[in-house]
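Missing here is one protein chain; the remaining ones are kept as they sit in the complex.
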Amino acid sequence: MEFTAQQIADFLHGDIEGDPSVKVSNFSKIEEGKPGTLSFLSNPKYIHYIYDCKASIILVNKDFNADKEIKSTLIRVEDAYQSLALLLTLVDQTKQKKTGISPLAYVSETAKIGENAYIAPFVYIGEHVTINKNVALHANCCIEDEVVLGENVTLFSGVKIYNNCVIGNNCTLHSGSVIGSDGFGFAPTEDGSYKKIPQMGNVVLEDNVEIGANSVVDRATMGSTIIRKGVKIDNLVQIAHNVEIGTNTVIAAQTGISGSTKLGKQCILGGQVGIAGHLQIADGSIFGAQTGVPNSIKSANQAFQGYPALPVMNFRRSSVVYKNLPDLQNTIYAMQKKIQELENKISSIS
Amino acid sequence: MEFTAQQIADFLHGDIEGDPSVKVSNFSKIEEGKPGTLSFLSNPKYIHYIYDCKASIILVNKDFNADKEIKSTLIRVEDAYQSLALLLTLVDQTKQKKTGISPLAYVSETAKIGENAYIAPFVYIGEHVTINKNVALHANCCIEDEVVLGENVTLFSGVKIYNNCVIGNNCTLHSGSVIGSDGFGFAPTEDGSYKKIPQMGNVVLEDNVEIGANSVVDRATMGSTIIRKGVKIDNLVQIAHNVEIGTNTVIAAQTGISGSTKLGKQCILGGQVGIAGHLQIADGSIFGAQTGVPNSIKSANQAFQGYPALPVMNFRRSSVVYKNLPDLQNTIYAMQKKIQELENKISSIS
Partner (left out) sequence: MEFTAQQIADFLHGDIEGDPSVKVSNFSKIEEGKPGTLSFLSNPKYIHYIYDCKASIILVNKDFNADKEIKSTLIRVEDAYQSLALLLTLVDQTKQKKTGISPLAYVSETAKIGENAYIAPFVYIGEHVTINKNVALHANCCIEDEVVLGENVTLFSGVKIYNNCVIGNNCTLHSGSVIGSDGFGFAPTEDGSYKKIPQMGNVVLEDNVEIGANSVVDRATMGSTIIRKGVKIDNLVQIAHNVEIGTNTVIAAQTGISGSTKLGKQCILGGQVGIAGHLQIADGSIFGAQTGVPNSIKSANQAFQGYPALPVMNFRRSSVVYKNLPDLQNTIYAMQKKIQELENKISSIS
């Protein structure tokens, strides 16, 4: 498919600077722009690329000021990143979706499959599973007994959902993610061995949740581990049993949330963050990458970093001093010596 | 199934306070207790929930003292958490187990399958595999050539076991876990590229081991990577080649143990801990979450935290000072100034 700058500007309600008839058929990053592609500028770090960019069209923010001549046709929009998202979504939606239930899938006789399903080869669907309409299950997914999948759910290849879990509408789960595995619950016994606590609860994903590749959400011991509406979870993330993640919270890769902790809504967690168990984390909390959180956070909309977590400005100041600790130590030892000298002098005077 | 408080108290050898005829049919957490369910109080953090809890029955420790009236019927037991575990296990055991070998599984003609097996669709069982009795293999598991599975082994969907590995009795492996992948062994060459060291060993899991979802245990270069009896490993954990984990050691999620390290028995590792390679870690060592361990630990039953690891009390004290480093630095600079002033004064006096 080809589009002209004019067609794209009309669709985005943007303003053209340059040739409105130039055509594009693909997207490119601004540092790799090629003729016939559309690129965009959003992150100010990348501004310097725009002057040599060979993309035919570049989306920019309305307030962008060029320092030099730009060869590409510009389309000025309110928010270049959101406009790009809109275009990508448009193109994405034109892709033909697969449908049909493969004869190489296993579907229990007691499972209910909604209309317009795509079920690939080697998908396993257990007893009393309920699958609503427009669901896509790629190859080798396993849906155990009594699971419910909402409408428009997409499971990429090799997703595994344990029995009795519930997946809301419009959820997307990436390859290798596991929902509903046993929480890590063991009671110590007198001989030093551990006795397993059966994990009898389940996992509930509300609507519009995305779970990254190879991430794991454990089932509750009792009740439910709950991922609220609009939560986005990256790859290789660990969500322990009885955790609750608030609406629209986003969690970057390799972060882990320990058992029974409740995260508020609209939180942002960087990569490799660790949060201890049985905590309450206030709405809008922000945690920098690799932060370790040992205590509850009571006040909303605060940013933290470090191990253990400090208010982010505090962490930055302390880490600057940390870097200079050896010098500081030498300063202290030098001062000790001077004080000793002063004491000696004073003794000799008095 | 329904049970009365009397029946449960008899089974647990507990004492009833309240109505012995009240009935429950499910479990609930104390903060979510509903009529008709049994709850429990073990963690003192949760005591305040008991006074408003609507659960019909609550298990409490013998020595629990109520500050206010409690509406639920109490059953007092030696250890409320262990009693709960007992009840959960009882209910868990009444669940019907699946059996039979699916015609949609692939089982090599040279594999031996013990009695009472459950082998789900799309399970692959390679040549000369030995599977003992009462084994459950959920959908899409892959058991490569020459693997041995002990009695009562459960593999949830999508577990992969490479050739020649040995899994002991009563082991449970969760979805997506990988046993026996190649260790990370490469020798540098003169042109800057790396030459793979073939990994010829295997992995041995002794009895009663549990491995979490998407965890990985690499095979040894030579000999065996060994997970001893009773070890419990959480999700997304990395165990490198030639590691040995001692009896009854427990390892929380996202922790990594580097090559050839030997962990003692009865150790406890928090989440996201990292342990360097070729170390010896003494029995009963305890590592707080996110601890980084660069050296061997020789003395048993010590607790550590931090990066790099310090004795836990030492870490706590240092991290309190770390938080105040900017103030401390200011104090030092102020002292420098004062010393200078004193020097000047003394010069003027003497």
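By letter and in written order, the chains are A and B; residue numbering begins at 1 in each of them.
Criterion: a residue touches a chain if its C-beta (ideal position, glycine included) is under 8 Å from a C-beta of that chain, and two chains touch if they have at least 3 such contacts.
Just so it is clear, the model here is predicted, and its values are computed rather than measured.
S.K.: If the hidden chain were put back, which of A:I50, A:I70, A:A139 or A:I257 would touch it?
M.R.: Candidates A:I50, A:I70, A:A139 or A:I257; residue touching the omitted chain: A:A139.
S.K.: For subunit A, which positions touch the chain that isn't shown here?
M.R.: 27-29, 32, 43, 45, 81-82, 84-85, 88-89, 91-92, 102, 104, 120-122, 138-140, 156-158, 172, 174-176, 208, 210, 212-214, 229-230, 232, 234-236, 247-248, 250, 252-254, 265-266, 271-272, 289-290, 306-307, 319, 322-326, 328-329, 332, 335-336, 339, 342-343, 346, 349-350
S.K.: Would you write out the residues of subunit B that touch the absent chain, in ascending order?
M.R.: The list for subunit B reads 106, 122, 124, 140, 142, 144, 158, 160, 162, 176, 178, 181-182, 184, 186-187, 192-198, 200, 214, 216, 218, 221-223, 236, 238, 240, 242, 254, 256, 258, 272, 274, 276, 278, 290, 292, 294, 307-308, 310, 314, 317-318, 320-322, 328, 331-332, 335, 338-339, 342, 345-346, 349.
The definition used in the following text is that only the chains that are shown with their structure count from here on.
S.K.: What whole-number Å value describes the gap between the mean CA coordinates of subunit A and subunit B?
M.R.: Whole-Å distance between the two chain centres: 24.
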